[in-house]
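A single protein chain has been removed from this complex, and every other one stays in its place.
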Amino acid sequence: MLKRLLITGANGGLGRMARERLGHIAETIRLSDIVAPAPAGEREEVVVCDLGDMDAVMSLVEGCDGILHLGGISVEDTFDKILNANIVGVHNLYEAARKTGKPRIFFASSNHAIGFHRQDEYLDASANLQPDGLYGVSKCYGEAMASLYHNKFGIETAIVRIGSCFPEPVDHRMLATWLSFDDFVSLVECIFRAPRLGCPIIYGASDNDLSWWDNKAARYLGWRPKDNSSRFRDKIEKTVAKPPADAVQSVYQGGKFVADPIFE
Amino acid sequence: MLKRLLITGANGGLGRMARERLGHIAETIRLSDIVAPAPAGEREEVVVCDLGDMDAVMSLVEGCDGILHLGGISVEDTFDKILNANIVGVHNLYEAARKTGKPRIFFASSNHAIGFHRQDEYLDASANLQPDGLYGVSKCYGEAMASLYHNKFGIETAIVRIGSCFPEPVDHRMLATWLSFDDFVSLVECIFRAPRLGCPIIYGASDNDLSWWDNKAARYLGWRPKDNSSRFRDKIEKTVAKPPADAVQSVYQGGKFVADPIFE
Amino acid sequence: MLKRLLITGANGGLGRMARERLGHIAETIRLSDIVAPAPAGEREEVVVCDLGDMDAVMSLVEGCDGILHLGGISVEDTFDKILNANIVGVHNLYEAARKTGKPRIFFASSNHAIGFHRQDEYLDASANLQPDGLYGVSKCYGEAMASLYHNKFGIETAIVRIGSCFPEPVDHRMLATWLSFDDFVSLVECIFRAPRLGCPIIYGASDNDLSWWDNKAARYLGWRPKDNSSRFRDKIEKTVAKPPADAVQSVYQGGKFVADPIFE
Amino acid sequence: MLKRLLITGANGGLGRMARERLGHIAETIRLSDIVAPAPAGEREEVVVCDLGDMDAVMSLVEGCDGILHLGGISVEDTFDKILNANIVGVHNLYEAARKTGKPRIFFASSNHAIGFHRQDEYLDASANLQPDGLYGVSKCYGEAMASLYHNKFGIETAIVRIGSCFPEPVDHRMLATWLSFDDFVSLVECIFRAPRLGCPIIYGASDNDLSWWDNKAARYLGWRPKDNSSRFRDKIEKTVAKPPADAVQSVYQGGKFVADPIFE
Amino acid sequence: MLKRLLITGANGGLGRMARERLGHIAETIRLSDIVAPAPAGEREEVVVCDLGDMDAVMSLVEGCDGILHLGGISVEDTFDKILNANIVGVHNLYEAARKTGKPRIFFASSNHAIGFHRQDEYLDASANLQPDGLYGVSKCYGEAMASLYHNKFGIETAIVRIGSCFPEPVDHRMLATWLSFDDFVSLVECIFRAPRLGCPIIYGASDNDLSWWDNKAARYLGWRPKDNSSRFRDKIEKTVAKPPADAVQSVYQGGKFVADPIFE
Partner (left out) sequence: MLKRLLITGANGGLGRMARERLGHIAETIRLSDIVAPAPAGEREEVVVCDLGDMDAVMSLVEGCDGILHLGGISVEDTFDKILNANIVGVHNLYEAARKTGKPRIFFASSNHAIGFHRQDEYLDASANLQPDGLYGVSKCYGEAMASLYHNKFGIETAIVRIGSCFPEPVDHRMLATWLSFDDFVSLVECIFRAPRLGCPIIYGASDNDLSWWDNKAARYLGWRPKDNSSRFRDKIEKTVAKPPADAVQSVYQGGKFVADPIFE
């Protein structure tokens, strides 16, 4: 059990779920976002923090032995916003970690770091990076930063390329990318429980019948997801139009992000 | 759901089972064989067709948006017969598909396209071709034809190297090669349901404990077979003599086909 | 079913369990150890044998069509002891096998043949040897001997790199290495039942969530372990101190053996 | 040195060069084509033969211990022509070989068996087949036939995927695919000289700076091409328009064949 | 031949050499740096430009059909400097390229993007990123940016992980990493001459006996370096102390960069 787990991006969908479900992982949960999270409950701390502000991040990280880094921009956006939160912000986070006790980090990378891979490719941790937007590029950068701070300073990071973490899959593409909340929680547990983490790349998806990703390289962590998107298949097929064979949602792992323009 | 699914080889063992089990896949099922299939039932059409006859095949394929190609010679035979049905016939089928709406195709290839691989090799879709007879050679040819028409004309084919699709496994080799009827049906469903199929190579076998084949390259289709030959192991061991260690049934994936002569 | 199965090392932990559980595999079980095993029961024979004694081993092997070779030194020890039992002894065993009917052999190799691999490596049968002590070196030697006698004389051996075969896992490392007794028994059954064995390398571990080893290359034998160490995780976490991240138990697959000195 | 080498397709460009350059390889050279080759010189025999005629092929092959099979259709053509010469013809050739002494065969396959691979893929012998036309499909079939007759009957074939065998490269694509006449000759020598040939796949290209193909899997034959297309680069750049980046000549290994229609 | 080649970083060592040696590649060479380069000669243009200034970069790139991007920070430095030149600057460069004719780009990446790989690893283009400092991280980011703009907008980039481009190698590590000026020039020629470039990763090193890098994946470009560091070995061994076996210069590909601190 951790002493203090920092959850960044606590106001996001994933952050709110994490807050609700991960209380057992640490004595204290410190929750941060750029706008104020809901008031602190028992064993909680709440912090407003712009990740682009080095001093603020230093204070934020101080005293934590674990970080669940969900913060920053999580969809395609303008370069300026991504630069501040995901480039400068991640640098600040790792610098703070280096200077304040080297907490273990769960880095929420994204399938959009490899989004230009086709859906008929079955990827493992050795797949080359193929980002599908500036957001994806920022995640590639973050993965490189994690690698550097692991090799050079021994800071351990789980690089988790999250698929689609929602209550249930809601379109055809999510039949592959869905990560259930339960499986997310068990993944976080595995990452912070392992005697030695290292700096693995993990695809964040449940045990879906339809799959593009192979996590065998992370079997040493003991994570075995239990949920399967296939029980939602009928519902999706009834309620969602099947995308055409040549639509980006049918061709590329990154789905619609692949077709996003550069935001200006 | 398809508008019209053509099932060739409708009089064969597999064809009859498919007819019985796949009614839900298309509004109309068109059934063909070189001798007349049983009379058409509801939502069925019945056609007598020699696959070696281009004009007949053109008419056969017209109006179909899916083809389950089980037709042609399915065991070792004389070159002339294989030539007509599996070489000329497959050419006719793809030409007809190209000219009549580019239906999606399930091509029943065979483990005999890779039958000279040893049983202690664990193959995936990248295994090199090692046919075990003229029949196997014709399946290699058919796979090449499928690849060509996909790359050049966008016609999608699932190349399914079927193991042994029977009600139950009946000898030691089938402990590896058995494909249950249920798993066959779910495979057909996956293939015709996928938003985008491409031209994958799939080994048609159930989730047997004893296995030579890895379908991870086709995980993007979401097929996860459920049956397992091992529940028939005791029965087989009691009723079938175990083949000697150096018998072709024990050495090669193609089993007895490997020892077939050239039929003249 | 075998006519006569020889179990060497019958007095060891594994040997005693095998004696208890494997009675159904052969008409007669011949049990040997360097000190006398418990008196022979029904369909049992008991032999005292120093594996380093060629004549004794020749008599021991005579008349057996299967050997479960658990004998010899099974932990790090002085070179002299390892030399006698595991180097000379294994030579004697294979020479005896060559001269007396070529029984099929289960060779208890060990994870200590690959113990210097890191825990974050996921190994399959093609992993290079990295022994973690003189004991591990002797197992590499035994594996080479098995390969030679297979290639040259057709003697079949299953090279089983046993993890930790105990009633239950008792520390963090065993969450990966645990092989349950039931899974051990089913593995032995698969090995002696296969029409053709060859000379496969198999990692002897249950279907644990936490895993370093991939047995896909041996899927042709039909072994699918059923047990999972994870049901003991809570107990271990409550009763055993978690090893530090840089302890050999956390870094290397061989665990504490890696830190053993050369015994003199 | 061979007793009698059969060269099929002796009237083609490659055939005429082979006739001129390979006299030293066999005591007698038998030259065949569908139209009469130039009259036989010393140690030569000339035969007119339609490869689609089994009896004629049987006579043709009789008495030969080596075959350089350059015959058949060598560009995209109608299915009927390809069927006769490359499908039926190759079957006839292998059947004749099986029945008349099992001569060693150089099978002129083609880069068009893998022509839909992109030029930025570096292929070795394990590349999957991706034919770029019916001609390419017929070469895939021929390769499968060679594999079958090797595995089943021990007939050895070198499957040579010839690039562009001309006096010199004449366009940008040939900078990769060029096989000089000298290197062709040395390859034929290696193939017929080796104590054991087996059934290797070899890419027929010189030691060009620009390359898509890796022949390391055939290093056991000792062939090391000496020529390099790069000495013709300046000439090509001055005389041939550079193809656009998205032209088939710039994208696919098969070049213009990829854009060929189905000939009817 | 290009119409106008932009060389950024024209005042650096590599930039000055490129200016001197690459006049034949374009009708006009535009030279830029953050401080003024030497006055423009014939067919030259000179521009002072801060890469972090989007408008300036837009003007800089306008009218160019090729870019040799050597500019930015090229050693470990403070995050702020790297951020401006290598993060913001590379974004500006690719945005300008997207908006002004999509010139082909030579992106000077660095061995420091993979500097934490050990020297006894033989890497090819599929090696995972292991940056050895913030500079290396910025190069990983630049490679991701190049990939994105290629996949999304068709801008072609050669990602060249330059080793050590100097007149001659001057220490033991450079026996592996040396890229001669001649080989640099021939590489630039290959990159801008190819009908189709794509987005390859190329290791920028000469044909040194001592090598860590395999460029086979870029063989389609026809680059075959000619120089070999080994002719300088004796000189180095006489004049430079051999580093100890456990020094970073002996262990890691990135050499001394691996031991750099974070600059503040």
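Letters are used for the chains, namely A, B, C, D and E, taken in the order the chains are written, and counting of residues starts over at 1 for each.
FYI, contacts are C-beta pairs under 8 Å (C-beta built on N, C-alpha and C of every residue); 3 or more make two chains touch, one makes a residue touch a chain.
The structure displayed is predicted, hence computed values, not measured ones.
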{"item": "Contact set of the excluded chain (shown chains only)", "value": "C, D, E"}
{"item": "Identified contact with the non-displayed chain, of C:33, C:77 or C:132", "value": "C:132"}
{"item": "Full-complex contact with the absent chain, from D:99, D:219 or D:235", "value": "D:219"}
{"item": "Chain C residues that touch the omitted chain in the full complex", "value": "79, 83, 87-88, 91, 95, 98, 113, 116, 126, 128-134, 136-137, 140-141, 143-145, 147-148, 151-152, 258, 262"}
{"item": "Residues from chain E at the interface with the omitted partner, ascending", "value": "119-120, 122, 172, 175-176, 208-212, 214, 230, 233, 237, 242-247, 249-251"}
{"item": "Touching residues (missing chain, whole complex) on chain D", "value": "156, 193, 195-198, 200, 216-217, 219-224"}
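As a working rule, only the chains that are shown with their structure count from here on.
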{"item": "Type of chain B:chain C copy interface by residue overlap (half), same or different", "value": "different"}
{"item": "Rotation, 0 to 180 degrees and nearest 5, that superposes chain D on copy chain E via CA atoms", "value": "120"}
{"item": "Chain A-chain E separation of Cα centroids, rounded to whole Å", "value": "32"}
{"item": "Chain C and chain E, separation of their C-alpha mean positions in angstrom", "value": "53"}
{"item": "Between chain A and chain B, centroid-to-centroid distance (C-alpha), Å", "value": "41"}
{"item": "Set of chain A residues in contact with two or more other chains", "value": "none"}
{"item": "Chain pairs in mutual contact under the definition given at the outset", "value": "A-B, A-C, A-E, B-C, B-D, D-E"}
